[in-house]
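A quick write-up on the structure given underneath.
Only one protein chain is missing; all other protein chains are in place.
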Amino acid sequence: MSPELSWHPDRLFPSEPTVRDVARRLYEGVRDLPIISPHGHVPPQWIADDVPFTDPVSLLLTPDHYINRMLHADGVPLERLGVPPGSRVLSDAEARAAWREFCVRWPLFRGTPMRYWMSAVLVDVFGLRMRPSAETADAIYDGIAAALDDPSFRPRALMERFDIAFMATTDDPCDDLEHHEKLAVDPSFTRRVVPTFRPDRYLEPARPEWRALMTKLGRASGIDTDTWAGWIQAMENRRAYFKEHGAVSSDHAHLDAETKPLTYANASRVYLKALAGEATESECKALQQTMLFEQARMAADDGLTMTLHPATYRNHHTPTFRAFGPDVGCDIPISVEFTRALHPLLNAFGTNPNFTLVVFTMDETVYSRELAPLAGFYPSVYVGVPWWFIDAPDAIRRFRKAVSETAGFSRTSGFIDDTRAFLSIPARHDMSRRLDAVHLAELVAEHRLDEDEAAETIHDLVAVNPRKVFHLD
Amino acid sequence: MSPELSWHPDRLFPSEPTVRDVARRLYEGVRDLPIISPHGHVPPQWIADDVPFTDPVSLLLTPDHYINRMLHADGVPLERLGVPPGSRVLSDAEARAAWREFCVRWPLFRGTPMRYWMSAVLVDVFGLRMRPSAETADAIYDGIAAALDDPSFRPRALMERFDIAFMATTDDPCDDLEHHEKLAVDPSFTRRVVPTFRPDRYLEPARPEWRALMTKLGRASGIDTDTWAGWIQAMENRRAYFKEHGAVSSDHAHLDAETKPLTYANASRVYLKALAGEATESECKALQQTMLFEQARMAADDGLTMTLHPATYRNHHTPTFRAFGPDVGCDIPISVEFTRALHPLLNAFGTNPNFTLVVFTMDETVYSRELAPLAGFYPSVYVGVPWWFIDAPDAIRRFRKAVSETAGFSRTSGFIDDTRAFLSIPARHDMSRRLDAVHLAELVAEHRLDEDEAAETIHDLVAVNPRKVFHLD
Partner (left out) sequence: MSPELSWHPDRLFPSEPTVRDVARRLYEGVRDLPIISPHGHVPPQWIADDVPFTDPVSLLLTPDHYINRMLHADGVPLERLGVPPGSRVLSDAEARAAWREFCVRWPLFRGTPMRYWMSAVLVDVFGLRMRPSAETADAIYDGIAAALDDPSFRPRALMERFDIAFMATTDDPCDDLEHHEKLAVDPSFTRRVVPTFRPDRYLEPARPEWRALMTKLGRASGIDTDTWAGWIQAMENRRAYFKEHGAVSSDHAHLDAETKPLTYANASRVYLKALAGEATESECKALQQTMLFEQARMAADDGLTMTLHPATYRNHHTPTFRAFGPDVGCDIPISVEFTRALHPLLNAFGTNPNFTLVVFTMDETVYSRELAPLAGFYPSVYVGVPWWFIDAPDAIRRFRKAVSETAGFSRTSGFIDDTRAFLSIPARHDMSRRLDAVHLAELVAEHRLDEDEAAETIHDLVAVNPRKVFHLD
């Protein structure tokens, strides 16, 4: 007899009765509110074409580098999981075998949010209550596969069922946004799916492909990118295009958060050198910072919220990168600095009423030291919720404890799921609501907040802050 | 009906009954002990001249940059709050409007200690139990204003009522300390108010005003400051003057904690260059470190405790600094390093029985990594309690958990309020006593400490450690 997969209604609530009871009540007040997802990685085509999911592995394992990396650490070769996504179609036998590799290794995920999210998907989405193991692997696989044949498990139906009111995808600046356009003109689609402007690669002149990207940018915008003035205009053009298609933000991830700009004259000169392939490493870096600064300036003009999440050492294991490409689990965080790095940007735009900046980090040390102090002064700055590896219960509780005492709740972003694991989106938002309920319940239990205030606060965190921070109507 | 402002007798205690009950008992043992405040920013003239407070805003909002910065982040212009303090007298209508801005934004402060301290002031000091809001703003304003007309709300009466036995102010090395002198010779004043020697600006040759300060220092000390030998003598002279007027410490805040000194010959040479305005940036920095090192040497001679709290990026938003000056809420912490930085200073004076150093930080990472290990070896080093932004319940609990396991309780400073918010001083000390009670109660509940030991420890933290660390008689 394999044990049942547990999924307790009080999950994530502490057992101490006073805190638990308040947490339950606070959570009840927001549990059924629609999901607002202002930043994520779901492919827009899934929604636009209502693409049916094919099999459990390509849906739940292949694209989930949180899970794959742990399997890899335990000795499972990535290719066996179909990584990278889209590289090849696993046969049914291969997919079953991959699913079994995962189920056998279910104990690896104890204590991790991956166990939580997958449990939610199995129980809440598929109604399956077997704990993954060698014994249950096939039955669970069959259960999921059967469900995926049903139209009620296609992306649009799930989006309704999950009550996702708003969802932003992540898109290349030169993308024509055809999927978003298709959704926008479809009267049968009542949810809102918008693009996000993600220009990282266009801002990093040291990349080998950068010059080709400038050509591509020129073509997409119809603006000559042979000069610094052209780059600026072309970027403004593409941002405007995204905004016309519903975008509410631009998203930025470089190795650090430095924002010291070159003068216009120097930027013009270095840009030409970079185009000619003659810019030095430090010139490339200076130009990159200038470009990020320019994005902030444009944001203060066009009102797109700027989200910033720096300090990841991408593709740490070079052999894995060569074999499988990026985003397969070997990105590793590094420490980050914001106070000095953001000084130029915030001096220029920090009090601009049309500028909004959300800062994310995987380096928890900056929450109390830098981010909460910055957000507690600058009207434009919001502290993003825990990002990537630290989007997990204990880390989220540390985040609230580190940030709230300096910046309260109003200066935080509201929940961001940042995920490509579409089926886990409800569980991620639900987790966040539960954890905010616990944090607030502790304040109430310690007589640091009245319960009516806590109830209003959690409602704001779920329904008001994201609308305010991302300027949703 | 506006809700009552809650102020529960068990505030800050966890709801778990075992811990709460022990915490209550530990707290009861120290709740009524007199306040010792060895470092703060109350203007000595307030006490010396028993200056009546004029209105709620200039008393409670204008000088409180913790509150102002959050209002600013929410869009309230600083000038509307009368910032900077003393810049102008708000009309009654302006003050009422400013107070209303604050009351309407009371929800911003949820989860912050500002809410806690202000609640304490309203309930405990003024006996007002209305929760701030648009509806209650005027009534609260009137309630405070009425009280301020009463002699029992003048500084000396409040100091008696608050039972502040000892209070140190923060003063310029060239200050004549007339207010302290007035208090010292006043037989009707039985409390102890002493100056603190705060020479930062005199130790930073890169500052534009530094040369003028040297002239001022020369005048105040009557010693020629045209040479390095003169600087040393003049500083010794002013420290002696402060000590004669009751000072027990000197206070130091630079951008980092580096203490590597130049040789005497090099210091002499660089000092002359600095006076001539010809010292390079790195020479200025080297001279600054030498001057800080010299202050430590003097401290080992004259026995003034040295307090050190580096690593703040002052006046982060230049336009705000230009418009309003310093100390208006846009100072932002940066990361700090102590192990290497303090090596020269501690090698020279770390085991000197006449030297005492209290180190404060806003970078919490150094508590377990550097400060507790240093304080657990050097007889001269004490870990200061959480400073500035992190002087708040959750951060204070993190501090105790990070420091105690390596350095116990004896190597910590006792509570330091470091505040200019005079009326919140009792609430700040009370908060600290409650939180130490909770930390110790948890140790007792987990059978890591006996309750009699915990009771003795909390008494030491309140009544013994500050006397020992600041050499109070």
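Letters are used for the chains, namely A and B, taken in the order the chains are written, and counting of residues starts over at 1 for each.
Following the convention adopted for this analysis, contacts are C-beta pairs under 8 Å (C-beta built on N, C-alpha and C of every residue); 3 or more make two chains touch, one makes a residue touch a chain.
No experiment lies behind these values; they were computed from the predicted model shown.
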Worksheet item: Of A:175, A:283 or A:363, which residue touches the hidden chain?
Response: A:363
Response to the item:
The one residue from A:36, A:213, A:330 or A:346 touching the chain left out of view is A:330
Discussion item. Out of A:107, A:277 or A:326, which residue would touch the omitted chain in the full complex?
Written reply: A:107
Discussion item. Take the complete complex as the reference. Which residues in chain B touch the chain that isn't displayed?
Written reply: 16, 18-19, 337, 339-340, 343, 346-347, 350-351, 353, 365, 368-370, 372-379, 381, 400-402, 404-411, 442-443, 445-450, 452-454, 456-457
Worksheet item: For chain A, which residues touch the unseen chain?
Response: 3, 6, 8, 10-16, 69-70, 72-75, 107-113, 115-116, 313, 316-320, 329-330, 332-335, 362-365, 389-390, 392-395, 398
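What we mean here is this: only the chains that are shown with their structure count from here on.
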Response to the item:
Here the gap between chain A and chain B, centre to centre from mean Cα coordinates and rounded to Å, is 40
